[in-house]
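For this view, one protein chain was removed and the others were kept in their places.
For clarity, chains are labelled A, B and C in written order, and residue numbers in each chain start from 1.
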Amino acid sequence: MATFNVHVTIENKPGISDPEGDTILNDLVLKGTHKTVSKIKTAKMLKFTIKEKDKKTAQSKIQEICDDLRIYNPMVSKVTVDVFEN
Amino acid sequence: MATFNVHVTIENKPGISDPEGDTILNDLVLKGTHKTVSKIKTAKMLKFTIKEKDKKTAQSKIQEICDDLRIYNPMVSKVTVDVFEN
Amino acid sequence: MKVGVVVFPGSNCDRDMYHVLTDVFHLDTEYFWHEKGLPKNIDAVVLPGGFSYGDRLRAGVIAAHSPIIKDVRKMAEKGIPILGVCNGFQILVESGLLPGVLLKNESLNFMCEWTNLIVENNKTPFTNQFKLHEKIPIPIANGEGRYYVDDDTMKKLKKNNQIVFRYSKIVNGSANRIAGVCNEDGNVVGMMPHPERAVESDINPVDNKPSSKIFESLIKKIGVEN
Partner (left out) sequence: MSLEEQELSELKSKIGRNPTSTELQIVAAEWSEHCSYKSSKRHLKMLPMDGPLVIKEKGYDSGVLDVGDGYVVTAHIESHNHPSAVEPYGGAATGVGGVIRDILSAGTRPIAIFDGLRFGNIEKDLQARWLFKNAVTGIADYGNCLGIPTIGGEVEFDECYENYALVDVAALGFGKKENLIKNHAKKDDIVVLMGGATGRDGIGGSQFASDSLESEDRSAVQIPDPFIEKLIIEAVLQARDDGLIHAMKDLGGGGLSCAISETADALDIGIEMDVDKVHTRESDMHPDEIMVSESQERMLVVTSKSKLKKLEEICKKFHIGCSVIGQVKFDHQMHVTKGKKTFANLPTDVVANATLLDLPSKEPTYLKTIETEKKFKPVSDYSKTLMKLLASPNIASKIWVYGQYDHEVGIRTVVKPGADAAVLRLDNGKYLSAKIDGNPKQCYINPREGAIGCFEEACRNVVCTGAKPIGMLDHLQFGNPKDPEIFWTFLESLKGLTDFAKSFGIPCVGGKVSLYNETPSGPIKPTPVIGVIGLIDKKPSVPQKISKGDCLLIIGDTKDEMGGSEFFEYIHKFVGGKCPKVNFDDSKKNMKSVLSLIKNNLVKSVHDCSKGGLAVAVSELTMTNQIGCKVSLDKVPGDKLDVDRILFSESHSRYLLAFEKKNLAQIESLLNKNKVSFKQIGQFGGSDIEFSNKTKSIIKLNVERTRKTWLHSLPNLVLHGKK
């Protein structure tokens, strides 16, 4: 058994608007002097610590948890699962 | 000039409680059948698209934005800035 | 004597505050849009509650960068009374005019309920009519109202008598049950509960007298009698 850090990033699917990112861009960043930024997208991240026998199991286990517990709604969001060895 | 994707992860400093992560862990994950998870930490991510002359400038520019505009509150959170070439 | 109510995009208690200042306490009050400046002849400034910029990124942080905050800062330095309520408090904190941060409530939910405050400092321009430890029935309505400071700052707050209001019982997990604080000089006060929702007997199911003293204190301070 090894311990893994699994990062789950939840963000709106492409094509679905992200009002929060837009507001941060337009009302904060672009109001200042930082004109080279052209887009901001927000996402939510959950960092799991999990003990599993290997990287692959850790990955599939976390994906399963996210789906089962409806951590995100597949209608609007997509998730990316990244596993890091501890 | 090149376009970079910069991921800014905002998370609580060590020692600052994260009720949301705790709730997901205790009320959702551990109530189910997934006992191998030992910790969940939540974070917020902002994905910037920025045009700068090189990776290093992109990185420092975004770091500057984060500090100047208080993208994170230094009393409770820290940021990690990761730059990806487009 | 003039009170300014600052309006940000997404402020939504501005009209309530204006009503209370003008119709209930007969103060000469004017709205100021966040992109404008504040005139010199303002005697007090109120930052009302709401969801400036939709609470995006973090409650109050975007509004803290508004042009008008520069003037609010100048006035704060001059010792003019400044009150931030709910989102106004969050803005004051995010702009560094008050110490600490306001985090998500422990319940993780928005909370709208009546609670009791205890006055811990009766020397500010908004509390000078209270007895120490007087109780104020008042509603809260916020999602990010859990006050937090690091240990060093907490020590300073206590030493300088900067804790103005505390909840009488645990409400949202605030450090030391803090509901409102002031700056070192005591002229800038921020509070999460909504005094403007509690000063009229029609809508206050308990007692509207205590919260009225918040505004009566201001009148005492800036010298307008009604």
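Criterion: contacts are C-beta pairs under 8 Å (C-beta built on N, C-alpha and C of every residue); 3 or more make two chains touch, one makes a residue touch a chain.
All of these numbers come straight from a predicted model, not from anything done at the bench.
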(request) May I ask which residue of B:13, B:31 or B:56 touches the chain that does not appear here? (result) B:31
(request) Among C:3, C:111, C:136 or C:192, choose the residue that contacts the chain missing from this document, as touch is defined above. (result) C:111
(request) Sort through C:19, C:73, C:135 or C:209 and give me the one touching the missing partner chain. (result) C:19
(request) With the missing chain put back, which residues of chain A would touch it? List them for me. (result) 12, 15-19, 23, 26-27, 70, 73, 75-76
(request) Mind listing the chain C residues that contact the chain we can't see here? (result) 9-10, 12-13, 15-16, 19-20, 33, 49-51, 53-56, 109-113, 139, 141, 143, 194, 196-197, 200, 202-203, 205
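Going forward, only the chains that are shown with their structure count from here on.
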(request) Starting from the mean Cα coordinates of chain A and chain B, work out the distance between those two points in Å. (result) 10
(message) Give me the residue numbers in chain A that touch at least two other chains, ranges are fine.
(response) 24, 28, 32
(request) Would you give the residues of chain C that are in contact with at least 2 other chains, written as numbers and ranges? (result) 57, 61, 65
(request) Report the residues of chain C in contact with chain B in the complex, numbered from low to high. (result) 57-58, 61, 64-65, 94, 100-101, 103-104, 106, 108, 148-150, 153, 173
(request) Flag every residue of chain C that touches chain A in the complex, lowest number first. (result) 9, 53-54, 56-57, 61-62, 65
(message) Could you list, by residue number, the parts of chain B that touch chain A in their complex?
(response) 3, 9, 11, 21, 24, 28-29, 32, 34, 36-52, 61, 64-65, 68-69, 71
